[in-house]
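Removed: one protein chain of the complex. Kept in place: all other protein chains.
Right after this comes chain A.
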Amino acid sequence: MVAAKRSRTPFYLLILVLVAAGVGLTWHRHVAFDVPWLPGEKKRIWSVEAKVEFTAVGDPVKLSLAVPQKQPGFEVLGEHTASPGYGLAFVDTPSGRRAEWSIRRATGKQTLYYRVDMLEKKFTGLNGDEHLVVPPPLATHTLGDGPHRTAAQNILQQARSRSADAYTLARELIQEFKIQPQSAQFLLQKQSRSRWLVELLAQAGVPAREVYVLDLEDGRRNQTLNTYLQVFDKQEYQLFDPRTGRQGRRDNQIMWEYQSGALLDLIGGRGSSVHFSILEQEVPITQLLQREQSVTPAFLDFSIHSLPLEEQTLFKSILLIPVGVLLVVFMRIFIGLKTSGTFMPVLIAIAFIQTSLVVGLVGFLLVLSIGLIIRSYLSKLNLLLVARISAVIISVIIIIASFSVLAFMIGLSEGLKITFFPMIILSWTIERMSILWEEEGPKQVLVQGGGSLFVALLAYGLMVNDVVRHITFNFIGLQLIFMALVLILGSYTGYRLFELRRFKPLLARDNTPSSDA
């Protein structure tokens, strides 16, 4: 006993060091950067990072990117750029505000970052956004020649007869593009639908322009802009989605560019692209005030906040995994709950976060049950294991693909998110459960499958919790504390909760205390 204790001293020391370092880092971050312990009263800030990539050919490079401005629902809090070696200026041009990068000589692949923090505000009417409500000059409506002109005028005539004002005309025009697929197809050979809409509206005397809109969704990467239609009626305007005809701006949409300028102008390079990463942050009002101050990464700013947004969005979910893992370890060692595949529940929980709970649950159960049916047929074929699992993986992919198509056809765009499921893991789960079924019967499958799902739901509950998300993302020192906790749990040698029930008969039968006590 004594010998055993002595050899464990370094272990306890390690735990102590981990906890101390974790607490220290966390405390430092709390004090030095004023990050609150709890989410508290907050304002929502959307950080959007535009990543511009292009290949420079060795000439002087001049690149200008349209950047967003203050607009209804959003206020620009701050802007940051990362572009080593480049000169940078923000200029106001007739076609809106733009970031201009320049360099004398550059070759090879270039990556420039522009990041803007937009504070979300309550929509309070259009006052104060003059530049937004000034109608653009009417587009020069050439309408093309010959057959294009005829088709376009036909569409305009149909729409005009069903409309009463500028907005209804825009709506009916979009509708007309949908119900006359042949004409639409023909017109689209010349220019894009939104361009046609602008010209047709101009023809009818309605000012309109194309705007680039970004959908804000937390943790998204590699997003692109959508073209929307901004239609003016006197001192007001409305946004239209040229594909669906939907009217109005949704809460989580910002207009990245709305002065009919190009998103990107590049001289001295080729193959340019712009992709957007989006991160949602809830920031207390007190912190908001100090936000404008230093943004240079300080010493000991041991946080992922010094990373580019694209990586931050990744880490936001990665840093939650230890919470799920901790739960699994706890369930195993303290409770004794059986799950199929040790950390499968965590992966399922992550998938649930991506898909939303209901879609995730339905999808999970569907894939699992259909997979089990297919697997039961495969088992009759006496296949070798690797081939069998490969067959299950392919079946799972087919199931997921058909589920997505079906969901999309009946108008459930949510169903598309099922592709977030970890397919290989799911296939292994099916394989394991099916073996369990053959060996121990369906009851064990329900017990273990239910156990996995239960743990997955618990993990999901933890991982979507506001407080948990807040502290894991803001205090990276917690990871060290998680580590220490797992180590402590790993050396727990007491009973599991389920063992108390299992060994209960041993207590019931004799009440005489054993002599060993």
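The rule is simple: contacts are C-beta pairs under 8 Å (C-beta built on N, C-alpha and C of every residue); 3 or more make two chains touch, one makes a residue touch a chain; residues count from 1.
We adopt the following convention: contacts and distances are computed from a predicted model.
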Checklist line | Per UniProt, the name of the complex member that is left out, chosen from "Alpha-L-glutamate ligase-related protein", "NADH-quinone oxidoreductase subunit H", "CidA/LrgA family protein" or "ABC transporter permease" | finding: "Alpha-L-glutamate ligase-related protein"
Note to self: Which candidate, A:Tyr12, A:Trp37, A:Phe90 or A:Phe503, sits in contact with the chain we can't see?
What the structure shows: A:Phe503
Next item on the list: Tell me where the left-out chain touches chain A, residue by residue.
Entry: 333, 336, 379, 382-385, 388, 431, 435, 438-439, 491-496, 499-500, 502-507, 509-510, 513-514, 516-517
